[in-house]
Structure formats: structure tokens, C-alpha cells
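Below: one structure, written as C-alpha cells.
As you look at this complex, bear in mind that one protein chain is not there, while each of the others sits in place.
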Amino acid sequence: MLKDIDEMLLTSEKKRENLIPILQRIQQRHAYLSPDAMKLVALHLGISSSEVYGVATFYNQFRFHPPGKHQIKVCLGTACHVVGGDIILENFERKLGIKDGETTPDREFSIERVACVGCCALAPVAVVDDVVQACMAPSKVEGILLGFDIERERDEREKQESEASQ
Amino acid sequence: MIKVNVDGRAIEVGEGQSLLAVCLQQGIFIPHLCFLEGMPESPASCRLCFVDIQGEPAPVASCKVPPWDGMVVRTDTERVRRLQKSALRLLLSVHHVDCRNCPSNKKCVLQDLAKFLGVPLKSKKLEHLQREIGVELDHPLFQFVPERCVLCEKCIAVCRQHNDFSLLTFAKRGFNTVVTCFEKDPDRLPCSDCRACVEICPVSAIFLKNEAAEACLDQPPPFPDSP
Partner (left out) sequence: MKQANSDVLERFRTLIRQARQTVQESKEPGKPHIYIGMATCGLAAGATETKQAFEETLAERGIEARIIPVGCIGHCYGEPLVVIENPGFPAICYHKVTAGKAGALVRAFLEEGDPLFEYVLGALEENDLIPTVMDFPRFNLERRVVMADCGALDPENIDQYLAGGGYESLLKALEMTPEEVIQEIIDSGLRGRGGAGFPTGRKWQAARSADGSRKTVICNADEGDPGAYMDRTILESNPHQLLEGLAVCAYAVEAENAVIYVRAEYPLAVKMIRRAIDQAGQAGLLGAHILGTRFSLSVSVFEGSGAFVCGEETALIQSLEGKRGMPQHRPPYPVHKGLWQQPTVINNVKTLSSVPTIVKKGAAWYRQIGTQSSPGTAIFSVVGKVVHPGLVEIPMGTTLGRLIFEICGGIPNRKKFKAVQIGGPSGGCLPESFMDTPVDFDSLTQAGAMMGSGGMVVMDEDSCLVNVARFFIDFTQNESCGKCTFCRIGTRHILNILERITKGEGKEGDLETLRELSQDIKTASLCGLGKTAPNPILTSLEYFREEYQAHIREKRCPAMMCRALTAFYIDLDKCARGCDACVGSCPVDAIFTTKGRKKAIDQELCVKCGECMVACPTEYDAVGKVSPSELAPVIERPQEKAS
């Protein structure tokens, strides 16, 4: 990972104003910002690593821990709030046993709250692995998670079968 | 020469200074926290230095106003005091008031302001709020008590002045903003010769660690949302 970041940094100009775009690119590739990554960026731009850390923690976008395999974002924007977006969030939290901003111990799921994804007319809305799920309801929460369970079971079964057939 | 009138007193001032700086030099006290003598820009974040200027609809932060000729200023109107008291009450509502165990006791700016404005240190008007700190300033030489910090930014400013770039930084945002230092490598820290932040901090939120505390030098860096 660090080697990859090193290479990435080679292609970006050593200008302070590139700090946020660089952090965005690192996160895009590696899903989060590790302390070492931030130190590398600081070294590259010739600023203190504190400053990089200070900037990164200011913005909602940046994560400092690897997220789960499936990312669940529940909209708590105005329109979604009025029709019970918090109930949807709670349902995800209860089913997965984690709070928003956390990741399940098996690193399968993480939950985040977001503010308006721009589909207010279809509220409440959740974004599951970048697919917008319109008109959410607690039963739909169950459906989505069940879908993942089935997928996982199928994958495991296929894996076993392919192992068995070898 | 620019002539201004403050609380009925005529003052002559030169250019290039803020109204707050001018008043302080003339012995006219205006409550303030984030203004730092000799720094180019005040962050204007503490919101204590309000004054009423004739012609302005609302009180203005004097640390950001250059005096102009003929300016008429009052530093003690009712609405100015109301805002100052409110700001101080807010600051105290998140401050760990424990004067007896604080190195700043008796030379503390909060104590002074409270006395000046007549605000009790432990006000019943507002609940005491606890911040989620989560980040520790884990520094080889200094100890940091975020519950004391008033986020005046002075430590960051002097650090930048002494070392060209700042080793201290604000981290996180909003209510949970804290001062921290991300660099843990003693070789990259010029702190042992500097200590400017310790000297400037008005509330002893940063102070020198005693020897015994140095044992915890090689702990892993803490993170804001670590589980």
C-alpha cells in the first residue's frame, strides 16, 4: 500500500493546494487513510504531518479505519428525516449490531449516516454499495441484508463445491 | 494621525493596528482571548472583544476593526456586555473548572474575565457539557488536558512562528475540535528547545510533563474513532 502511495505521489505536484485531492485519491484506492499514508503525504508536500491530520479530520469524507466490505449509507437529510429515516438507520444498526460510523467485527458491513443524496422525492433513502435504494422500510432492510446472506452462502457453497470437484 | 473616541476618551492612534490592540495599549480593557499581540491576523474566534461603534447596527469584534478617523466607540454597552457574558458562560460550560488543581490558578484568563464580567465560574444557567475527545495529544514532552483548552489557537500560532510550520494542529471539527500533535517522533520535534506553546497557553491546557509521565512515549497513535 505504501509503495503504491509513493508512486501515486510521484505524479502529483508538490503544492499545498493538492493536499485534499491527494488524500481523496489515496482513499479512493485504499478505502481509508492510514497514519503512515498521511505521513508520506506530509513528507511529499513539505508540511507537518499534524497539518495533514488536521485537514483530514476536518472533512466528513475521510476515514481512518478500513470500512466493511458492504457499505451502507442511510440518508438522514430533511426529506428522509420527516418520513422516518432514523427508523431505517436504527433497523440497520439493530440487525448488524453496530452503530453508525462502525464496522462489523467480521468486516462485512459498515454503516454511515449521510445527508441527502438528492432523491428526496423517493424518501426515505439508503445507499447500499453505491446503489440508491428508494422508499425504504424496515422490511426492506431485512430484505437487503437477507440478500447479502444468501449471496454469501452461495459463494461459500460454490467455493466448497469447486474445492470438492477438484 | 487618526483620532478615535473610546468611552468618551479621545485617543490618537497610528495605522496598522486593530481597535482592540489600540485600546489595550491605552489601558482600556476589552475582554479578549484569541487576539495575540504581535501576530498578523487575529482568528476572531473567541467572540469576546465586542464593542459598539457608532453607526454599526450590531456589536463588532474589535480585534478585526481598523480604527478610522472620527470613530466613536463604546466598550461597555448593555448589549456588548450581554454577548461577552454569554460567550464566557459558553466557554465555561465546557471547561473543566477545577482551579485548585490547575497550574494556572490565580493567573488564569478565565478567572480574570469571570471577575471582570461578573459571571460565576460554575454557572447554573447552562449545563456542563462533556466533549468527545478521542484524540490525545500524546507528546513526549508535554501533557495536554483538552477539557481545559479554550481553542484560542495561540499555541498553534506561536508554534508556526517559531518553527515555520506548525506541529500543533486543530483536529476534528465543530464541538469536538481539539488541539493535537500528530508527529510523535522525538527526532522530528524541535520542542525541547522551544516550548513556546506551553508558555503562551492562557489556561495551562498544555504544560510540561513531569519525568514520571515520560514512560508512555512509545504508545501507538490514538485515532478519533477507534473502536
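In order of appearance the chains are A and B, and numbering begins at 1 in each one.
We adopt the following convention: a contact is a pair of C-beta atoms (placed from the backbone, for glycine too) under 8 Å apart; a residue touches a chain by one contact, two chains touch by 3 or more.
Here the structure is a predicted model, which means the values were calculated and not measured.
K.L.:
The chain left out touches which of the shown chains?
P.N.:
It touches the following shown chains in the full complex: A, B.
K.L.:
Of B:Asn5, B:Thr77 or B:Ser93, which sits in contact with the chain we cannot see?
P.N.:
Only one listed residue reaches the unshown chain, and that is B:Ser93.
K.L.:
Using the document's definition of touch, tell me which of B:Pro59, B:Pro146 or B:Pro202 contacts the absent chain.
P.N.:
Answering carefully, the residue with contact to the hidden chain is B:Pro59.
K.L.:
Take the complete complex as the reference. Which residues in chain A touch the chain that isn't displayed?
P.N.:
15-21, 23-24, 54-55, 58-62, 76-79, 81-82, 84, 87, 90-91, 94-95, 114-123, 125, 132-134, 137-139, 141-142
K.L.:
Kindly note down the residues of chain B that lie in touch with the hidden chain.
P.N.:
43-48, 50, 58-59, 61, 64, 82-83, 86-87, 90-91, 93-94, 125-127, 129, 151, 170, 172-177
Operating definition for what follows: only the chains that are shown with their structure count from here on.
K.L.:
In the complex formed with chain A, which residues of chain B make contact?
P.N.:
135, 165-173, 180-183, 221, 223-227
K.L.:
Could you pull out which chain A residues touch chain B in their complex?
P.N.:
Residue positions touching the partner: 35, 38, 47-54, 57-58, 64-65, 101-102.
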